[in-house]
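In this view, the complex is presented without one of its protein chains, the others remaining in place.
Chain IDs A and B follow the sequence of writing; residue 1 opens each chain.
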Amino acid sequence: MSIELTPKLVLEAALLVAQEPLAMPALRQLFADELGSKEIASLLAELENDWAGRGVELVQLASGWRFRSRAVLQPYLDRLSLERAPRYSRAVMETLAIIAYRQPVTRGDIEEVRGVAVSSAIIQSLKERGWIDVVGHKDVPGRPELLATNKRFLDDLGLQALSELPPLSELSALVEPEAAGTDGV
Amino acid sequence: MSIELTPKLVLEAALLVAQEPLAMPALRQLFADELGSKEIASLLAELENDWAGRGVELVQLASGWRFRSRAVLQPYLDRLSLERAPRYSRAVMETLAIIAYRQPVTRGDIEEVRGVAVSSAIIQSLKERGWIDVVGHKDVPGRPELLATNKRFLDDLGLQALSELPPLSELSALVEPEAAGTDGV
Partner (left out) sequence: MSDVDAVGLPLAHVLGEPVHQLPADLYIPPDALRVLLESFEGPLDLLLYLIRRQNLDILDIPLASVTRQYMQYVDAMQSSRLELAAEYLLMAAVLIEIKSRLLLPKHEEYPDDGPDFEADDPRAELVRRLLEYEQIKQAAYALSQQPLVGRDFEFVAVLFEREMVLRLPEVGAADLRTAWQAILARARRNQHHQITPESLSVREQMSAILRVLQDGRPHEFTVLFDPVAGIPLLVVTFLAVLELVKEECIVVSQEDGFLPIYVRLVSASRSGGANEH
């Protein structure tokens, strides 16, 4: 069936499928900057209103907007044992993968491989998790930290050595080399 | 604010929150068996209808009911760089096709059809993706694993049953050269 792609409909669907809260920059990106923050904010207010009285509500959290089930439904939802295992975002997982496979690396090295800036929050969360350490500093301007994974990381992943990680050479054969034109990055 | 906890509202919230498709037994459990399958089915039909024309639709998959975004929205959602599934190479897709259409098969069966060795990395990545399982062992020397696709594979492809896979081409359709006539070399 054909549906009319209004901005509100797009915004609602994006918020429903996102696994993390979406902040204003992400929401602007959703509309390729064709919608201003003000318009988006007023759509968010409309959505908030549309969902009032439903089992799920649109809420603004510290890191952005997200749909969330209402507390009154908890007794029902508890019966389904729906507890979602928390997940690291793609940015965190890719950063961790690069540190694991390419160590020791600087933040700059990670940014070069990922092609985007790496926020300090990501590095910080991996340090707090106790999986990565600073093992030195690179002798270039700014003397950036050299990051490496440690024993705790291996322990937590159930590995004895880094060599037990899936080999990279095999991985490249699994990925479609196709340059998909429609695939916005 | 207070909301009225109607069965439909509870059902909708549960389906929005669930991280996997919910089948009838789970849905009955949601209502502590106070609602019969028939009533639930009619509520599901109502919900399906309520969501027609929105960016998200309620669909029935192999392992139950689940909300998902419509394909027309994907160009927008891609801009959010949500966690993206890797695109698999031809080798992986051919292996998957053999497992899907010929199951249960051993690795040897796959190699026989493809005419080349199948790397463990390919099998491993399909297992990790959660699409194939070992369903037994063949009673021949080496007792090779018998591989088959599972419900998750169907869910991820939006299918209810293997019979919904694209049909295999008829062998007779393959023998005729596309542009018949120029037979000479």
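Assume contacts are C-beta pairs under 8 Å (C-beta built on N, C-alpha and C of every residue); 3 or more make two chains touch, one makes a residue touch a chain.
Just so it is clear, the structure is predicted and the values come from calculations on it, not from any experiment.
Enquirer: Among A:I3, A:L35 or A:A97, choose the residue that contacts the chain missing from this document, as touch is defined above.
Expert: Here the residue in touch with the unshown chain is A:A97.
Enquirer: Among A:L27, A:I40 or A:V56, which residue is in contact with the omitted chain in the full complex?
Expert: Among A:L27, A:I40 or A:V56, only A:V56 touches the chain that is not shown.
Enquirer: Can you list, in ascending order, the chain B residues touching the missing chain?
Expert: These residues of chain B touch the chain that is not shown: 13, 15-17, 19, 56, 66-71, 73-74, 77, 82-88, 90-91, 93-94, 96-98, 100-101, 113-117, 125, 128, 155-159, 165-166, 168-169, 171, 174-180, 182-183, 185.
Enquirer: By the contact definition given up top, give the residues of chain A that touch the hidden chain.
Expert: Counting only chain A, the missing chain is touched by 16-19, 56, 66-69, 74, 77, 82-88, 90, 93-94, 96-98, 100-104, 112-115, 129, 133, 135-140, 143, 146, 148-149, 156-159, 161-169, 171-172, 174-180, 183, 185.
In the analysis below, only the chains that are shown with their structure count from here on.
Enquirer: Under the touch definition given earlier, write down the residues of chain B that touch chain A in their complex.
Expert: Contact set of chain B toward chain A: 1, 3-5, 9-10, 12-14, 16-19, 22, 26, 29-32, 52-56, 67-70, 72-73, 75-84, 86-92, 119, 121-122, 124-125.
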